[in-house]
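The complex appears here minus one protein chain, its other protein chains still in place.
Right after this comes chain A.
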Amino acid sequence: MSEPLLAVRGVKTYYGNIIALKGVDLDVNEGEIVALIGANGAGKSTLMMTVFGKPQAREGQILYRGQDITRMETHEIARLQIAQSPEGRRIFPRMTVYENLQMGAAVTGGQHFASDLERMFTLFPRLKERMGQRGGTLSGGEQQMLAIARALMSRPRLLLLDEPSLGLAPLIVKQIFGAIGELNKDEGLTVFLVEQNAYHALKLAHRGYVMVNGVITMSGTGRELLAKEEIRAAYLEGGRQ
């Protein structure tokens, strides 16, 4: 098998003296959707941010297309065609939807801006209606769409999505997951997805990992994980939709 697009090798991340990731190993191959599930505080978002060097891993290595990016600056990592829609969405609240998307395209030099913008509006028609509106005034679902669209504006090969379903109505979750699936199928976009909504995430993903207290405890294909008794008990019972 060829080398993975993103390889996380024995990564340990600390906040001050508190250890958040206790040696994580994980692969994301080109063209895959990989889901990382786990409870609150397991370290999922920390892993996402560690890939971007905020905070940097204290031990271990992060390889992107074979290149060691563990000690690179955040903005340099972003220029390697990795994009993130982070936890909490982090829309620029006092910038318009249009400006938010312009910021997303900051790394591309703006050559394909017009056509990329059209593509985003086809994917998320709601954003077109809201184009001149300030980010902070959008609803949660619209903000999530904007965060994903903003990440896509950088033309990434690898997209990191942190809890795209958080706080959203089931119908909108369906829309957003549908869009992610389409991007993966039609354009071969590789997606690494963090979710608490394990059912949807594992159904969509080719492969999944389970994280507990800063370590990966299980991995397998989405279907395998969905079938496992422990997973059903811990993450799915009562949460099935």
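One rule holds in what follows: a residue touches a chain if its C-beta (ideal position, glycine included) is under 8 Å from a C-beta of that chain, and two chains touch if they have at least 3 such contacts; residues count from 1.
Throughout what follows, contacts and distances are computed from a predicted model.
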**Request:** Between "Branched-chain amino acid ABC transporter permease", "Monovalent cation/H+ antiporter complex subunit F", "1-acyl-sn-glycerol-3-phosphate acyltransferase" or "Phosphatidate cytidylyltransferase", choose the name on the UniProt record of the chain that's been left out.
**Result:** "Branched-chain amino acid ABC transporter permease"
**Prompt:** Of the residues listed, A:A78, A:V97, A:L159 or A:L236, which one is in contact with the missing chain?
**Reply:** A:A78
**Hidden partner chain, touching residue among A:Y14, A:F92 or A:F121** = A:F92
**Complete:** Per the whole complex, from A:N29, A:Q61 or A:Q102 the residue touching the absent chain is A:Q102
**Item:** Chain not shown, touching residues in chain A
**Value:** 52, 54, 73-75, 78-79, 83-84, 86, 88, 90, 92-95, 99, 102-104, 106-107, 150, 154
